[in-house]
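One structure is given below, represented as C-alpha cells, and several questions about it will come after.
One protein chain omitted, others in place.
Let's look at chain A:
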Amino acid sequence: MLSFLSARENGTHRPSALSRAEATRRIFSLELSKDRDVQRIHDSGVNTLDIDPVEGRYLLSGGTEGVIVICDLECRPQENYTCPSVCTIGRSSRHVHKYSVDTVQWYSHDTGLFTSSSMDKTLKVWDTNALKPADVFRFETIVYDHNMSSVATKHCLIAVGTIHSQVVLCDLKSGSSTHVLRGHKASVLSVKWSPRDEFLLASGSRDSKIMLWDVRRAKSCLSILDQHNGEKGKGSTEAVNTAHNGHVNGLSFTSDGLYLVSFGTDDRLRLWDTMSGKNTLVNYGKVDNVSRKGSKFTVSYGGSPDVAFVPMGSNIAVFDIYTGEYVATLIGHYNNVNCCTFHPLYQELYSAGNDSNILIWEPELGQKTDVAEKKDNKQSSSTVGNAVQDTWSDED
C-alpha cells in the first residue's frame, strides 16, 4: 500500500486506483463483526433491509409482522457497540402494515421519506419524522417488490411488482398509478431501475423471463433476455427465450449499471450485459435458492472486481461477478437469510433473515482497535519494554 500512496503523491497512479485497491482488499476479507451488532427489535423474521444512500447512516428494516425499524449505524469507537434503533413502526401503531413487509426503500435524495410495500396489498409512502404514511397506493393483489430510481430527475415513478403480471408504475407527484407495463405472463417477483439510465427498468417474473423496459416508449418492452443468446440448440424447446429455467427471484444491477445479475429458482446466477441484453455466460455453478418469493441479494460497490453476496439458505455465498469464481461463504445466521445490503462507504455487509437478527460483516484485516490497547497499557508496558532492559529480577 505504501508504494501506492507514494505513487499517488507523485502522480504515477490516479487517486482512484488506491481507493479501489483498498476497497477490493476490504471486500474480500469480510468477517462477522466482533464488536458491533444491531439492536434486536424484530420479534419475527426480517424480510428486507435498506441503507440510506445520502449519508449511509440509517438502516431501514422491514419484518414479517409488518414492523418497520430504523437503526442508526453511526459507529462510536468502543468495544461491543450496539447500533441503537432510532424509531419503530410497531404493531401498536395505527398505520402499521397488516401483514408482512416485503420491501422497504429510502428515498434516494434524503431520509425524510421512505416507501414500504407489503402483503396487505398496499404500498405506503412514509414521512420519517411523523412516522405516518403520506400516501397509500392500494392494489388488488399482494405486492412482491417495488423500486424507486436512484438517479431519476425527470420522474418520481415507483415500479411495483405484484401477483398480477403487469408492472404498475406509481407516480409520487400525482399520487396515482400512471401507467402499466404489459408483457409478463405470471407474477412479477422483482423490479429494479438501472443506476445508469433513469428510464430503464428491469423486471423478473414467475414466467422465467426478465424484461427490460424503457418507460418513455408506448410499447415499452425493449427486450426479453434470453439465456441461450438465440442459439436454440442448448436447452429444451420450452426454455427458448427464457432467462432462467425456473422463476426469476432476484435482480441486481452492478453499481455502474453496465451489468445485471439475476438469480433464479433453477439455482443459477446469470450475468447479463445491459447494453446488448446478452447473457455473458459466466458460470457460477449451482447456487442453492431456497426462497420461493424474491431473494434480495446485493452486489458490492467500489471494488474491482466486484462481488455478489447471495443468500444461500442460512449462509451467504460470495462470488466474483465477472469470473464466476466462488470467493467465500459467510456463516453466521441461525435460519434462512432473506436479504443483504452493502454499505458503499465502509465496505460492510448487513444481512438479515428469519432468525430476526441483523448481522454486520466487517472487513477483518488484522487490525486491533486502539481502545483495547489503552486499557491494558499498564500490563503491556512491562512486557513490551526497553530492548536493553533484561528480565532478571532486581531482588537477587
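Just so we're on the same page, a residue touches a chain if its C-beta (ideal position, glycine included) is under 8 Å from a C-beta of that chain, and two chains touch if they have at least 3 such contacts; residues count from 1.
To be clear about the criterion, contacts and distances are computed from a predicted model.
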Among "LSM complex subunit LSm2", "small monomeric GTPase", "Centromere protein X" or "Serine/threonine-protein kinase 19-like", find the name that the UniProt record gives to the complex chain excluded from display. "Serine/threonine-protein kinase 19-like"
Among the options A:53, A:277, A:305 or A:344, which residue touches the chain absent from this view? A:305
Specify the residue from the set A:79, A:110 or A:231 that touches the hidden chain. A:231
Out of A:28, A:199, A:301 or A:346, the sole contact with the unshown chain comes from A:28
In the full complex, which residues of chain A touch the absent chain? 1, 3-4, 20-22, 24-25, 28-29, 31, 231-237, 239, 245, 266, 281-286, 305, 323-325, 327-328, 364, 366
